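Take a look at the following structure, please.
Note that one protein chain of the assembly has been removed; the remaining protein chains are unaltered in position.
On to subunit A.
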Amino acid sequence: MIDAGALRAEWTKFTSIRATMVLSLATVVVSATFGWLFANAAAGEYATATAQERLDFQPLDMGTRGLFIVQLLISALGVLVASSEYGSGTMHASLAAVGRRGRLVAAKTLITALTALPVSVAGVWLMYTIGQSTLAANGAPYVSPGDPAAVRLLLLAPVVLTLLSLFGLALAFLLRSTAAAVNVSTGFLLVPVLASASPGFLRNLLHTYWPNMAAFQTVSGASELPPLLAYGLFAGFIVVMQLAAFAQFKNRDA
């Protein structure tokens, strides 16, 4: 199913336009910046906090709040892998060249994962390092890399972000437009923000079961769900999106 030539071609496409390269870099830079910003603000709050507030202080959560923004960028990166071909009309040439549509979807899925993973690793690790060292420098508590919570974050957050890039890719296949796919992705991923303003049942649903929340809550160890169930929910959602995208792409006129 995976065709080396088609994969090489996807890499050439990815590296030969500005948007994908700029967005990859921006994702890393934004991760580092938010790591510093949120940690800096949290350290300030800690300095003036009461004793009880200091007990409740979660250094890892404070330092990684920026993930909520970074997830939007990484999903947009996945969007671009397919939508840039629709926008410029090269999808026809690409399909006429590759022939079997499954090969093109497989190659795009793989190139999205292969580019989003190093970007996610760089982003998460930088955010963690800068965030925690900023907390430490300002005399606030921090979580050192040997801590199990830190290890969980450093290993799993990049995987969650990478899967979110596949969510963006699937949306681009379904909607065939950069603007539409980015808007839907952003809206969908930010829905949990409404959780705190929702009545009990809905709040619980959004907070615990909404796919990206289920994953992020489990990464930070705050989920009410068993980890396997939470990750399964999230991964299952990504798989369903991919299958929907593939089914449509396979049968629809290009």
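A few notes on this one:
Quick note on the criterion: a contact is a pair of C-beta atoms (placed from the backbone, for glycine too) under 8 Å apart; a residue touches a chain by one contact, two chains touch by 3 or more; residues count from 1.
The working rule: contacts and distances are computed from a predicted model.
One chain of the complex is hidden; its UniProt record names it "ATP-binding cassette domain-containing protein", one of "ATP synthase subunit b", "Xanthine dehydrogenase family protein subunit M", "[Ni/Fe] hydrogenase, cytochrome b subunit" or "ATP-binding cassette domain-containing protein". The chain not shown here is touched by just one of A:33, A:58 or A:94, and that residue is A:94.
Contact with the chain that does not appear here is found for just one residue of A:17, A:47 or A:137, A:17. Mapped onto subunit A, the interface with the missing chain covers residues 3, 5-6, 8-10, 12-13, 16-19, 84-85, 88-90, 92-101, 251, 253-254.
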